[in-house]
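A single protein chain has been removed from this complex, and every other one stays in its place.
Take a look at subunit A:
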């Protein structure tokens, strides 16, 4: 080791990049991710095929999707800045369910603008200062632009449907959006504002077309009714249990059976049977018409129950039991000693129905009227998966809208309004921050531009037209992506939910700021895996 050579401070495989190089890395990474999902934005956005590699059993599994969060979740990136974008997209997904592409693209656009400013030798901290001012103004504009129609039920319902249609217009379900919007809104309205997603169950069955999908009143459980039981029960009392019904083992640890003759084995077997019989008797004391257990039910207890005319459903998975309990208003029982206080669920009609080729159990006329199931039909599993994701997005957005009440015009309207307000601010701010504020306004304007680009229109022309329309007072103007003109969003009914936009703006600004503040990237040596 010679004195003048820089000693190895880090491990061999580690690397440290500083200053320009680090900044360039983050910009390139983040913008690359944003560009990746950029083309999926808007009603004319394209889908992506994702092919999995890791799963050995299912090597060729593919997903076709338009959902930003799904795409970003599935790609493996090595760039730290890109990881941050993926992270915020996931948060957006968890928090509001939609706008996952928007948030990544917006953050990417912010950084693209920042790159230009950095080239002009403006310090990142100054850019951040400017951005913060701009963000506050944008947020204020957004909140002021929002409308609240919740007082008028009819109008609110129309709003909801419009939001659903707008959200769906960028998804696979575009062609059936009217149908699905109605489905989703009806499902949401049943919830009566509770926002509990558990009550809405989405079931996928291949066969038919997307247009055959329907909203089933009541709850659908994808299980079978055990053999020998009645197939239909009306005005049923339902007992929901979580108890072992195979061998009711003795749980006291370490106990084992050791006997000295065959006779005794038979005795114990008999005792076991008796024990189960007692349990069944206790259960029967509740006088249920239907018995649903989370765990397996063996033939013997099943037979005992069926003999009494009780409909038996076994192995209803955990989610299923919890939902059922909530929907039917029953307790989930594990002990059966107090039939007088145990709450049984009620249901007007339980029957086994066929959807496509499969048998499912339908509970209709449930106590909690909130429950419903959406049955998706489609020609293939990929389509169904994508339809489910889209529907999930819509439902999340609708729940946010129901909770928040406030809506915005879509079609790039809110972005342009924010951009105009931020532009206005830049004129009044002194110093270099003003440049950053301008760039913020520019980045906001990029969203409608990308949407127009994806649809193959002359985006520059369209967006500028839109800008002048709004500037001249037509505040409900927006882009009509089906005709390629600036149009009135109010008459078209293109509306979005405030909560989604708000969260996207906040997350994107926060992430862009986080990435911009970095001036050094240090990578630790990758952890050595076994066998390497």
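Rule of thumb we're sticking to: a residue touches a chain if its C-beta (ideal position, glycine included) is under 8 Å from a C-beta of that chain, and two chains touch if they have at least 3 such contacts; residues count from 1.
Just so we're on the same page, contacts and distances are computed from a predicted model.
**Student:** UniProt names the one chain left off this complex as which of "Annexin", "T-complex protein 1 subunit epsilon", "Ferritin" or "Centromere protein P"?
**Tutor:** Its record in UniProt gives the absent chain the protein name "T-complex protein 1 subunit epsilon".
**Student:** Which residue among A:227, A:338, A:381 or A:468 touches the omitted chain?
**Tutor:** With A:227, A:338, A:381 or A:468 as choices, the missing chain is touched by A:338.
**Student:** Of A:215, A:475 or A:506, which sits in contact with the chain we cannot see?
**Tutor:** If we include the chain that is not displayed, A:506 is the one touching it.
**Student:** Kindly state which of the options A:41, A:88, A:225 or A:401 is in contact with the chain not pictured.
**Tutor:** In the complete complex, the chain left out is touched by residue A:88.
**Student:** Touching the hidden chain in the full complex, which residues of subunit A are there? Just list them.
**Tutor:** 1-3, 6-11, 14, 16, 18, 22, 26, 78, 80-81, 83-84, 87-88, 90-91, 93-97, 123-126, 132, 197, 242-243, 250-260, 264, 267-268, 270-272, 275, 322, 325-326, 331-335, 337-338, 341-342, 396, 399-400, 503, 506-507, 510-511, 513-515, 517-527
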